[in-house]
Structures are given as C-alpha cells and as structure tokens.
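The next block holds one structure in the form of structure tokens; read it before the comments.
One protein chain omitted, others in place.
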Amino acid sequence: MLNRFIDLVLQIVLVLLVAPLVNGIIRKIKSTIQHRKGAPVLQLYFDLIKLFKKNMVISQHSSWIFIAAPYIYFITVITAFIFVPVVPQLFSFGFIGDAILVVYLLALGRFFLTLSGLDTGSTFGGMGSSREMMISSLIEPSLIITIFTLGLSSKAGSTAFQAIYEGNAKLGIGVISPIYLLLLAAMFIIIIAETARIPVDDPSTHLELTMVHEAMILEYSGRYLALMEYGASLKQLILITITANVFLPFGNSVIPELGLVFPILIYLAKVIVITVIIAIIEINTVKLRLFSVPNLAALAFILALLGFMSGFVFGR
Amino acid sequence: MLFLLLIVPLTTSLLFWTVRESVRTINIINATGSAILFAVSLLNLKVVLEQGKITSDFFGGIFYIDSLNGLILFATTLVSLLISIYSIGYMNEEYKRSLVNIARLRLYYCLLHLFIFTMILTTITQNIGVMWISIEATTLASAFLVGFYNNRKSIEAAWKYIIICSVGIAFALLGVILLYYSSVISLGQTVQGLNWQFLNDNAGSLHSSILKIAFLFILIGFGTKVGLAPMHTWLPDAHSQAPSPVSALLSGVLLNTAMYGIIRIMTIVNKNMGNSQFTGSLMIILGLVSIGAAAVFILVQQDFKRTLAYSSIEHMGIIALGIGISSALSIFAALFHIINHSLTKSMLFAASGNVYLKYDTKKISKIQGILKVMPVTGTVFLLGIFAITGMPPFSIFTSELGITISAFKEGKYLAVGFLLAFLVLIFAGFSSQMLRMFFGKPHKDHGIGEMNRITPVVLLILLAIITVTGIYLPSFLEKLIKSAGDIILLVH
Partner (left out) sequence: MDKLAPLLNIFSVGILISTFSLVASKRIMSYIKAFRIQSLILAAVAAIFSIYYLVEENRLEGIFIIFLLTVVFKVIYIPSMLKRISVRVEYKVEKDFFINIPISIIICCGLVILTWYVVSKIPELNNGYNGSFMVQSVSVILIGLFFMISRKKAIGQIIGFLVLENGTFLTAILLTSGMPMIVEFGIFFDLLTAVLIMGIFVFRINETFEHIDLNKLRNLRG
C-alpha cells in the first residue's frame, strides 16, 4: 500500500516538474524558427514561481466560484493524472478508473474554468467561456471515439489506459497501421483544440477578437493565475502523455531490471518528440476564424471515425 | 506504311511553323498534308482488306489495324481531308475580314493537324493504355481550338470541355487500371498486358467481376468523350463555340474514335462473359437516354449550331443502341451509321459555318432566306437536314432502318418504340426550328452568292457521297464493315 502511495507521489511530482517544460520547448522552437531569441526554455517555471509570490486582485463582484475555480481546475487535472500512467513502473493502482473518467474529470475542470470566466461579469470572460464551450463540445466526440477505438484496437477490451498500453506494447511495431495513423491525426487536432494552440486559439495573444483561453483567465492574478496556468499546462501534458504512450508504445512493458530512471528518460524523449511535432504544426498553420473551427473539428471527428471503421468495419 | 499515318500529320503540323507570312503556303501545306494522309490511309486499308490486319512489333505491338479500326481510320482521314480543304475557304474568309492574323492562322492549322494526329493515334493503337493517352490528347489538342476565338462564350466552352472531358477520362483511366489489374492477376505482368489482341485472346481467363467494373468506368469515361447523356454537357457548348471546321471534326471524327475505344473493350468483356447481355443492356440504356435528351433539347433550341451538336448526341446514341443490340444486322448498321453520321454531320457543320460567316449570327430567328442568299450552301444545308433526320434516299436512312429492323428482330420492342418516338420528335424539332431559315427574305442585305469557290465544292462532294452510299454501298466498304462486324460479334 505504501509502495503504491510512493509511486503516486512520484508520478505527480514528475508531471508537475515536466509540464511547464513542454510550454517552454514549444515557445523556444517557435522563436528559433522565427529567427527570434525568445524566452528561455524554463520561463514558465520562473513565471509560476513569481506568480505564487504575488498579491492578488479580486473583483468585488465575484462570488465564491471565482476563488474555488482555480483550485478545482488544478485538482481535477491532477486527479486525472492518477489514471493516466506516465511510466509503467510507477503505476500499479488496482481500482477502476479509465479513459472516460479522465475525459470527464477534464470536462469538470473546464466547467469550472468557464464558470469562473462568467463569474466576474466582464465581457471578455463571457466571450471566452462561450467560445471554450463551443470548441470543447465540438471536439469531445472525436476524443471519445478515439479513446474507444484505442481500447478496442489494442485488444485490451478495456478503456483503462493501463490495459491499452499493455495491449499496444504487445503490438510493438504493429502500431504503425492505418487505424493508428488515422487516430494519431485525429489526436493531434484534438490536442491543438484542447490546449488552445494555433490554429484554434493563440496562447500568446491578448487580442480580444481571437482569444479564448486567455479571455477566461483575464481577471485572475497572483496565485490563482499561477494555478490556472499550471493546470492548463498539466492538461496539455495529459494529452501529450496519452498520445506519446499510446502511439509510441516503446518501453511500455514493465521490465524490472531497468529500474526507474531509464523508463522516465524514455518517457521524456517521447514527450519531446510529440512536443516538437506540435510546435511544427503550430508554426505552419495560420489562426482560423472562430467560425472555421467546426471545419477542423469535423476533420478530427471523421478521421477518428475512419480510424474506427478501418479497424472494425472495413477489415471484416 | 503504318507509321506514315502518324508521321504525316505530325510533320504537317510542325511544317506550319516554318512559314513566315504567306497564307498561300500555309494553305498548300495544309491541303497536301491531309491529301497525303488520306492516300496513306487508303494504302493501309488496301493491306487490311487483303491480309485482314496490319501489326508491328513496336513496343510490344501497340499499333495494329484490322477492319474495325480500318473503318474508323477511313472515316477519320476522309473527313479530315475534306474538312481541312474546307478550312482553307473558311479561314481565308476570316483572315480577309482580319478576324485572325497570320500567327493565329498558323496556330490554328498547327493545332488542327495535331488534333488529327491524336485522333489517328487513337484509331490505330490496340493498346488500351495508349488509346486512353491519345483520347486525352485529343482533348488537349482541341481545347485551344474550341477556345480559338477567345471571347467569353468560347472560353467558357473550352473550360467546360477540358474539365468535363478530363474528369470523365480520368474515370476511364481507373477502368484501364482495373483492366490491367485483371490481366496482371490472371496472366502475369507483361508488356502486352494492355494490348487488345492479347486480352481478347485470353479473355476467358480474366475475372468477370473486375472486367465488369472496368467496363463500367471505361464506358463512363470514354462515354463522356462520345457525348452520351448524361455526360454530354460539354458537347453542345464546344461544338457550337468552336470554329465550324473544328466543330465538323469534333462531331464527325472525335466522337467516333472515342466510340471505337468503347467497342474494343466491349468485345473483350463480351468474349469473357460469353454473351453481350451486360454490355448490351448498358449500351442500349445509355443510347436511348442520349437520344431522348437530344430530342428534348432539339425541340427548344434557338441556335443552329447547338441543334446540330445535340443531333450528334442523338446519333451517338443511335450507334450505341445499334451496338448494344448486338445482332449481325444491328452491328453492321451501327458501323455503317458511324461513317454516315461523320460525313453528314461534317457536311452540315461546314454548311452552317458558311451561313455563320454570311449572317454573322447563330440565332435561328435572325436568319432568313438562305436559299436565296447562298444557293449552293442553302440547298446542301436543307438536304443535309433531311439526311440527318433520316429521310431517304440518304445513307443515314439506310443505317437507321437497319438498326430499327434488327431491334424488332431481337425483340427489343420497348427500345424500338422509344427510338421511333424520339426520332419523330427530333424530326419535328428540326423542321419546326430550322426550316424557316431557308425561306423568305433576308432581314438585311448580305449580298447574294457564295463567299468562295472552295467551300461549296467540299459541300457538294460530301452530299454526293452520302446520297450515293444511301442507294449503293461500294463493295470494299461493305466488306470492311462486314469483317469489322465479325470482330465485334467474335466470329472467326
């Protein structure tokens, strides 16, 4: 029991350490390609530390939701991470908690995020919240189909990530197949839409016409802002972790001799690969108008659906 | 001798670029080129009649002439000869009015002979792949000819022409790929894998279901080029907007070459299946739909070149119907109809070109008194309208009668009922719309008399041919058509 608890703590610590790094890498790659020097890779860590130290300004018109939302958001994301194994060695929970729980924990967090946007009654917050809900409602079906198909195709017969990983580890090189290619394409669109990246949202702008995520957290400052930013970056890491471990299933099986450090290094390498791909996609696309987001969502949905069909309808 | 068929039009087409200023030289090159071409094709036909077929070893034998494509070749080169001579009269008139300058004249003749080259390539190849390539090449060579006048309508027509035909033909490519696939999986990968002779000899060992799909795609693809409804939409535009000699070639020759492609593949499928039920019913349905669509549009047409274009769709439908019925008589009649239609329709387009040059309009309602203004063109045009609607004594009557009788004999009463009803409608359309152009007084003073001496002579030659063949079929032609029919019917 104690071992498991230690594992859990280790995993949480690991993801807390890694999450801001992902943002840093993406920013660095973008700035390098745009011939800028850019912020250092560790910038988000500095920002977070600074924000945690700062005082907060809280609107008089806000209710308890405004204060509770950052905590709820952060905690739901952390809780979701319990069910998303990062390194196979670290995960050994026996209780039930599968991909669908993860999706809806994230949805719960998003619900409070949007509520907090509405709570202060500012125009930007409301705008951001309604856009966020629109995007997430468009993208959620694709995510669910993708996860179901993953559960089916890894022959695990389960939607628990642990089982999917093990199934995929058995497949080995077999993950390079039409189903996984289609699902991977869908998954990248999902990551981009869920983590507020170009072409759906631009994380580095505060232009009122375009912002979505930034609009919702515009009223926050100090520690609450830090929690929100940290939560968002953890959520990004969840999606990247899922993608990395499912589509690059190397080192997914538990090999006791390797110890703990080596699998963690493999995991980091996988995360960096996915991160670089996301950065490249972000550089090569232009921001879509909000009303063009359904195009992208439809694409993700159809790719996921074709992935499902190519595995379980066409093959038969 | 076989290669001369390709070399002559290609050289002719290139020779125009050596000419600097002289229109006369251009005309001479044009006339000589097509005359030599016709002579060469006659020599080849003589060999075909004596030996049955001509083959060559070039690239696994992609060139091959037997009586089926010999027949098409005959029609192609004959119409090309007459139309390129007609072109001299027509384009000289345009040059005189400075509608075209010498550079464009040169371009026109160059493309015209290139177009003839691609059509001959289609005709004399037996490789289905090369056939596809050359049919696509006919589109490319004639796209600029259709858009030759560079005005709004002709550019629109050319765009439609190139897009619809290229897309249609892309489907045919899929069909060709499937055909080759079926040949690869049953006969292995060979250079000959797409040769008609090879496929026909081994038709029994191909997979029927793949062949069926391949035939469907090829029928849609080449059918677009033939102008079978509902893939016909490019045809009236292209035919009406192109310069009249080009319309004559498009209608009189191009459609036949594409039809020839369909017939070749049909024989393979028929031989594989042992009967013509599958291909026959498809051809009959497409044929009847085309005739019906043409009938409807002819009834309401305001533009005489468009009427003629729709009539081409009708006649292609009749040919498809005749081939679909697949009895000895119907195929004889359909093949004869190919020749008749190409001669009659090119005559009509040539005559309509004269009328267009004189009156400067294509609107039927603005034209009156052709017979008074241009006695020869008017008479030929009027008789041509009777010929194209199937009046005796012209040759189209004979072939249409043959198709009708064979349909009765084969018990296709429904098809024959529709055919006759549509033919009546088309006759009504032609006579109610077109005949008023010939009589009465012209609205304006256009000046009486033909514009030159060349075009009436061409028209009269064509009229003579279709009248004579309506009454008496020369024995060499009969022999050619008979043995071509045997190839389709798989009689050996």
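First chain written, first letter: the chains are A and B, and each begins at residue 1.
Everything below uses one rule, namely that a contact is a pair of C-beta atoms (placed from the backbone, for glycine too) under 8 Å apart; a residue touches a chain by one contact, two chains touch by 3 or more.
Note that the structure is predicted; figures quoted are calculated from it, not measured.
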Out of B:D66, B:E136 or B:E450, point to the residue that touches the absent chain in the complete complex. B:E136
Have a look at B:G33, B:G70, B:G193 or B:G353 and name the one touching the chain we're not showing. B:G193
So which of B:I210, B:M273 or B:A428 would be touching the chain we can't see? B:I210
Residues belonging to chain A that touch the chain removed from view: 176-178, 181-182, 185, 286, 292, 294-299, 302-303, 305-306, 309-310, 313-314
Residues belonging to chain B that touch the chain removed from view: 59-60, 62, 127, 129-130, 132-133, 136-137, 139-140, 143-144, 147, 150-153, 155-160, 162-163, 166-167, 170-171, 173-174, 177-178, 180-182, 184-185, 189, 191, 193-194, 207, 209-210, 213, 236-237, 240-241, 297, 300-302, 306
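Here, only the chains that are shown with their structure count from here on.
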Could you put a whole-Å number on the gap between the CA centroids of chain A and chain B? 64
